[in-house]
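Right after this comes chain A.
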Amino acid sequence: MEDLILRVTDIRKDYGHIQALQGASLSVKRGSITAVVGDNGSGKSTLIKILSGNIKPDGGSIQVGQESYGSLSIKNAMELGIRTVYQDLSLDNYKNSFENIFLGAELTRGPFLDRRAMKEEAGAILERINVAIPDLEEPVGNLSGGQRQGVAIARALRTPGKILLLDEPTAAMGIHESHSAMNILRSLKEQGMSQLIISHNIHQVFDIADYIWVMRLGRCIAGVATADTTPQQLQELILSRENQEVQ
Partner candidate 1 sequence: MSSFKRWCVKQSTALLLILVCLLMMAFLSVETRSFFSVKNVVNILEANSYRLILAVGMMCAIASGAIDLSMGSILSFSAICMAKAMKAEWSVAGSIMLSLALGMLMGAVNGSVIHLTRINAFIITLATSMLYRGLSLIATQGIPITKLPQLFREIGCGDIFGMESGVTMAIVITVLLIPLFYHTKWGSYVMSLGGNPEALKRSGVPIGLYRVSVFVLTGLLSAVAGIIVTARLNSAEANAGLSMEMDAICAVVMGGTAMRGGSGSLLGTVVAVFLMGLIRNGLTIMSVSSYYQQFITGAMMLCAVIIAEMRERRTRIG
Partner candidate 2 sequence: MKKIMAFALALVMAMSMAACAKPAEAPVAPVEEAPVAPAEEAPVAPAEEAPAAPAVSATVQKLYDEFDAAMAEQLGAMPESFAELKVGAVVISLTNPFWANMKDCYEAAGAEMGVAIDVQTGTTEGDTASQLDVLMTMADMDYDVIIVSPIDGTNLIPGIVKCNENGVKVINLGPGVDTAALEEAGGHLDAKITVDFAEQGETCANDMIARLPEGGQVAIISGLAGAGQSEGRTAGAKEVLEAAEGFELVAVQNCDWDATLAYDAAKALITEYPELKGVFCCNDTMALAVKEAMAAEGKEGVLIYGVDLTDDARAAISEGTMTGSMSYSSQRYTKAALQMAVMLNEGHVFESFVYLPLTLVHVDNVNDMEGWK
């Protein structure tokens, strides 16, 4: 079989009457960029919240490497090497770049924060992922969208991870900024980082992803290699009827 970093099997989640996920299954190959596309309400966000440990699924399993799990907590997910960049980036706008990168895992000397060490290490992390932030002490509320995305990714990859989950990484960005964000992801791929990207921007996905899963009404209805499909075919799948299931 192929070398999979993550496999999700038959995941289900209900919110009262609303069935957000009705048995979704997908897999991510090691070292690839895999995208999940779908319309609003197709269950993409619920899926990523389950994978990052923010919510518990009602059924199904999550396989990370060789081990299989029924559900994950935020802490489990972190320990398993799952790194998440949330759609809202989860940044504290009043804190600067290195404070955000080390949020929840601050370096200390005795009881006190070791800001110098954090700043140095943050600089190294940002350099590694090719993110340029001119002033690490500037509150992130004052940074551009691309820089903020960079800080959020740097935080996710502060400790070595196996897979990076990105929820709508370019949702709120202009063309120029989203371009620079995409470049960060490409350079991460070159360093061998597996990525799962949630997006509804088909053209962007085509630009960057190796594999694409199409979600519709809480299921993954198709999984295709980017090379084997076209944006038009994808568009049709997204809007297709349920019975046209592939795989």
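How were these picked? Simply put, all candidates are chains of the complex that A comes from, given by their letters.
Criterion: a residue touches a chain if its C-beta (ideal position, glycine included) is under 8 Å from a C-beta of that chain, and two chains touch if they have at least 3 such contacts; residues count from 1.
Predicted model only: the values in this text are computed from it and were never measured.
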For chain A, the touching partner in this complex, picked from 1 or 2, is candidate 1
Per the touch rule above, chain A residues touching candidate 1 in the complex are 52, 54, 74-75, 78, 84, 86, 88, 90-95, 99-100, 103-106, 108, 111-113, 135, 137-139, 141-142, 155
